[in-house]
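A single protein chain has been omitted from the complex, and every remaining protein chain is retained in its original position.
In order of appearance the chains are A, B and C, and numbering begins at 1 in each one.
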Amino acid sequence: MSMLGVSLPGLALKNPIMPASGCFSFGKEYSQFYDLSKLGSVMVKAATLNKRLGNDTPRVAETKSGMLNAIGLQNPGVEAIITDELPFLEQFDLPVIANVAGSTIEEYEAVASHLRNSNIAAIELNISCPNVKEGGVQFGTDPNVAAEVTRRVKAAASVPVYVKLSPNVTDIVEIAQAVEAAGADGLTMINTLTGMKIDLNKRRPLLSNGVGGLSGPAIKPVAIRMIYQVYQAVNIPIIGMGGVRDAEDVLEFLLAGASAVAVGTANFENPHVCSDIIDALPFVLKEYGFDSVTDAIGKGHINA
Amino acid sequence: MSMLGVSLPGLALKNPIMPASGCFSFGKEYSQFYDLSKLGSVMVKAATLNKRLGNDTPRVAETKSGMLNAIGLQNPGVEAIITDELPFLEQFDLPVIANVAGSTIEEYEAVASHLRNSNIAAIELNISCPNVKEGGVQFGTDPNVAAEVTRRVKAAASVPVYVKLSPNVTDIVEIAQAVEAAGADGLTMINTLTGMKIDLNKRRPLLSNGVGGLSGPAIKPVAIRMIYQVYQAVNIPIIGMGGVRDAEDVLEFLLAGASAVAVGTANFENPHVCSDIIDALPFVLKEYGFDSVTDAIGKGHINA
Amino acid sequence: MKQVDALIVAVEEIARKTIKMDIRISKEILSEIKPGQFVHIKVGEGTEFMLRRPISICDLDMKEETLTLIFKIFGEGTEMLARLKPDQAINLLIPCGNGYSIDSIEADEVLLIGGGIGVPPLYYLGKKLQEKNIKVTSILGFQSSADVFYEAAFQSLGATYIATNDGTYGTEGFVTDVIDHFGLKGDYYFSCGPTPMLKAVETKLHDTKGFLSLEERMGCGIGACYACVVKTQDGESNKKVCQDGPVFEANEVEL
Partner (left out) sequence: MKQVDALIVAVEEIARKTIKMDIRISKEILSEIKPGQFVHIKVGEGTEFMLRRPISICDLDMKEETLTLIFKIFGEGTEMLARLKPDQAINLLIPCGNGYSIDSIEADEVLLIGGGIGVPPLYYLGKKLQEKNIKVTSILGFQSSADVFYEAAFQSLGATYIATNDGTYGTEGFVTDVIDHFGLKGDYYFSCGPTPMLKAVETKLHDTKGFLSLEERMGCGIGACYACVVKTQDGESNKKVCQDGPVFEANEVEL
């Protein structure tokens, strides 16, 4: 395998870098900036069974070294995604990861079933969206519920399922182990931390939804900690994310135990960020004495 | 009452600003920079029953708009604190809040009992320290255990008890309600988020303790969200903290529902920060249309 | 759209907390710009400000290869931008959004109606309309006399009326008061400003075809994050201000 290549269930990645779900839509906009074939993969925007318009605006707010978002799963519905959005990505040489969301277990199941008729390589099961009134986050905070959704989606899906964990929990290891036992092929972590900003002039939360999800460099230490802890407790691969904006960040995630790394918020700061990281990564690996990406995975553990 | 004054159980505060525990030792060092009588109060460093040396170094690491610490409750023990440290603060015109920590419920109780012989105005019950192997954080993540420690310390203490909540929980409201029911006079929140940074050269966590507590502006959105949620669910006052570094931040905490505000990490950036905030606060209150601190408390709630 | 590191040529405070900034941009990029488009600006170099700031294109000069922005110091980000000095670099996504489509319209005279920081994009639009020999009448609203800018520039395009909320300059009141007072009209109107103003304009000029430029808080600025949406008037779907807008036809979206 090449220096940057990583092989994960359903995903033969030429490099470990992929845009994170919800930060890259279905790729079209960022394809103006660079050839998407350069990416290891792409995690597309969440799909629900039917079209959703999402929350009222404002939907984003800036915070120090981070941002809050409460998009609320706006999407055209899984069928429209399969018909109108995913075909665009077929021109590029990369495996696509679909992001599955819902308000009920049945909805999750149904979305996964619909996706059998599409060209995706894996599913990211989003049980951790903090920005919708129903569904979303509660599926990710109770280990039994998390396991149940995982089992049902696994049964409905034709591709490997990566479960996206919420960081808003007392014990992330417990949830990770529950979904592993329920058949998850991998984990993606972390989703956003629940946060809020108050508009001093309007005397109310700035986001119309009240709370939102905190992302960006501010949360990186929480992501690293959780990946580090989960890596020691499970045997399925982790795709890490949370505040990544350069190749050194990627190496930190690999050392913590991630096998691949997604980049979210940093795309807004620098639309070339994924491409820049892919260019820099071989040099950063060498600088710190690693021959390859796989060589670095988990090597930050004291007894690694 | 004056524009800045706030009256809380045991604490007649001339203004709502106080240094946060662990970031100000016992005041001596910062008294070089300004007259501590200017402060509303001071939350001193954690006390345990016996002297503790704390964790190995490195104990701090910088992160984007924040920092990690794993001091590990270094302190000379409660008796030495009463004899050698607290008397220095008596020259200043301010109520002192002692921070009580321990590894067992009995230790918490004992520390609170010892403090009967001191001149403190209130106790901050630290059931949320993420940086010690035993005790600390688990007391703050289980509502029953949190309630039990609260009850026992309340019984042992001669002054009002404010319970310091950990943000590393799935449901902060549940813990807040449990300690309220157990007799807490107030809450202080938030303590640090558990995080980690990995040293790319050494290929191990940078802090000798592995994990550490994340503080600073990075965590402010999480603090605001939790205070906002807890304010709606309890009837005891909240002293807010987490990333405060200017008077606008203080107003945001007041609007979220805090009755007073502590400043931690920002003291390291600017040793005058508490004094600067106290100077600026009247102007910021006026700018946003408030007559007083009490006028602003909780006013960021949609139906306030 | 491109991401460019551009050099600042000049920075000037032209009204209260109102900064005019000239930036060196190549002819190739300038030639793609349509009036009403915006740039999405990175604030500082580090991580403190993770979101870019959208600022409308106010003017451009193909010969000098400069782009002009005018922005108000509002919060921390615009304050940082205002501190930049000539020869320092600024990172932009350029150009963003759709702009006013003026090639397709047939008009003899039009109204430009701007409020506050909604005034800048109307200037380059006015220049383009003038090139097409369309008669331009401008109605510009500001808070107070200290906030007024670019009056002379607009006068060179045609009749220009100023309204200030406090009456310290021009007509006292809102842009809609000016329209009433002077009985102004056109075949089309183009408006940019705060939402309440746009609403008032849309209502007042309900019989005239018009275009409105909207503001919304943005993430990506290029259509990928769904932050900046506005509902269509039928309530059935969302449009993205950064990609489908910022310019919409009057009565196309909910204000």
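The rule is simple: a residue touches a chain if its C-beta (ideal position, glycine included) is under 8 Å from a C-beta of that chain, and two chains touch if they have at least 3 such contacts.
Only a predicted model underlies this, so the values are computations on that prediction, with no experimental measurement involved.
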item: For the chain not depicted, the shown chains it touches; value: A, B, C
item: Residue of B:Asn191, B:Gln229 or B:Thr265 touching the missing chain in the full complex; value: B:Thr265
item: Among B:Gln74, B:Asn119, B:Gln177 or B:Ser292, the residue in touch with the chain that has been omitted; value: B:Gln74
item: Residue, one of B:Ala61, B:Ala178 or B:Val211, that touches the chain absent here; value: B:Ala61
item: Where the missing chain touches subunit B, by residue; value: 22-25, 28-30, 32-33, 45, 53-54, 57-62, 64-67, 69, 71, 74, 216-217, 245, 265-272
item: Absent chain, residues of subunit C that touch it; value: 44, 46-48
item: For subunit A, the residues touching the chain missing from this view; value: 64-65
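Rule of thumb we're sticking to: only the chains that are shown with their structure count from here on.
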item: Touch-based graph of the chains, sorted into line, ring, star, complete or other; value: complete
item: Centre-most chain, if every chain is reduced to its averaged C-alpha atoms; value: A
item: Subunit A and subunit B: spacing of chain centres that average the CA atoms, whole Å; value: 33
item: Rounded Å distance between subunit A and subunit C, as computed from the means of their C-alpha atoms; value: 36
item: Two or more partner chains touched - positions in subunit A; value: 64-66, 217
item: Contacts with 2+ other chains: residues of subunit C; value: 47-48
